[in-house]
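Structure incoming, see below.
One protein chain is absent from this view; the other protein chains keep their places.
Our next item is chain A:
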Amino acid sequence: MRKMLAAVSRVLSGAAQKPASRVLVASRNFANDATFEIKKCDLHRLEEGPPVTTVLTREDGLKYYRMMQTVRRMELKADQLYKQKIIRGFCHLCDGQEACCVGLEAGINPTDHLITAYRAHGFTFTRGLSVREILAELTGRRGGCAKGKGGSMHMYAKNFYGGNGIVGAQVPLGAGIALACKYNGKDEVCLTLYGDGAANQGQIFEAYNMAALWKLPCIFICENNRYGMGTSVERAAASTDYYKRGDFIPGLRVDGMDILCVREATRFAAAYCRSGKGPILMELQTYRYHGHSMSDPGVSYRTREEIQEVRSKSDPIMLLKDRMVNSNLASVEELKEIDVEVRQGVSSSSSFGTQITLPPV
């Protein structure tokens, strides 16, 4: 059935397109899915972890690619708008960390809950808001998701609780949401994210204790991008094994630059929580290309070579693209087309975002 639908859609897409390259693309036979090996996760207090192989369908692959590319383009557009002083205040960008937001979303249901800190634009998108609403919010316009009053750090959506400025403060909140999930009995989980800097805040440990004591369906997720503002993890933490810091809470360390690894780990963690075993901790090892915020060039505490190395070897979008092309799930041209579409989409969203009206006082 799926093969038939795919064939039909290929024919239709081939028929509708004008550029010759599209017709060429449509006539190729792509694989429907491919199996990939993913990195084994380090485990803490767990007998077994997520699987080391996973199946990626062409459809999912294209979806993830498009989503990650959209987040990337949106963040770069925000960078541009900030430099033009159209976005003001504080702006924390997550380019480089796309596999985290897209991968997490791929592993949960839209009815699950998510809360994070201020590097939240990617999550706002994956949780369902449009680029237009996000950019309008960043520029303080009424069409923004928080009516222009929240700005970069305070974006909210259904089952997405922001967007929180105070470091670490969102973690006890996430534990509370998990309590509500358990209480409502709808088999939902709460993803509670925080960074490597926040991992040293006292209230995180208070939340760990409560979640474990009451067996709350809370997935604590430490997005370790190696730097808390300008401080590297080695200089801030006595133990940089963030996945073990929950002590009595089982944990796993995940390659946060590989979207498939993130997805599998999230599925594993969500299943763990839904089975009533209590909270679990995931550390996503990832990297941000930009500095901490737009006021931080990001090169005074790390070398440009380091950033370049990550970009060339571990860029999440590149990794997915290579996988898909090499397994014949998609062609380079097709993905380039998606790039172009995404670029245009973000561009038109941003011009919309800068033109609509300011919120009333």
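The working rule: a contact is a pair of C-beta atoms (placed from the backbone, for glycine too) under 8 Å apart; a residue touches a chain by one contact, two chains touch by 3 or more; residues count from 1.
Throughout what follows, contacts and distances are computed from a predicted model.
Protein name for the hidden chain, per its UniProt entry and selected from "2-oxoisovalerate dehydrogenase subunit beta, mitochondrial", "AP complex subunit sigma", "Auxin-responsive protein" or "Replication factor A protein 3": "2-oxoisovalerate dehydrogenase subunit beta, mitochondrial". Among A:Met229, A:Val299, A:Met318 or A:Val340, the one in contact with the hidden chain is A:Met229. The chain not shown here is touched by just one of A:Ile166, A:Val299 or A:Val332, and that residue is A:Ile166.
Although one chain is not displayed, its contacts with chain A can still be listed: residues 84-86, 88-90, 140, 148-151, 153-154, 165-168, 197-198, 200-203, 228-231, 235-237, 300-301, 354, 357-361.
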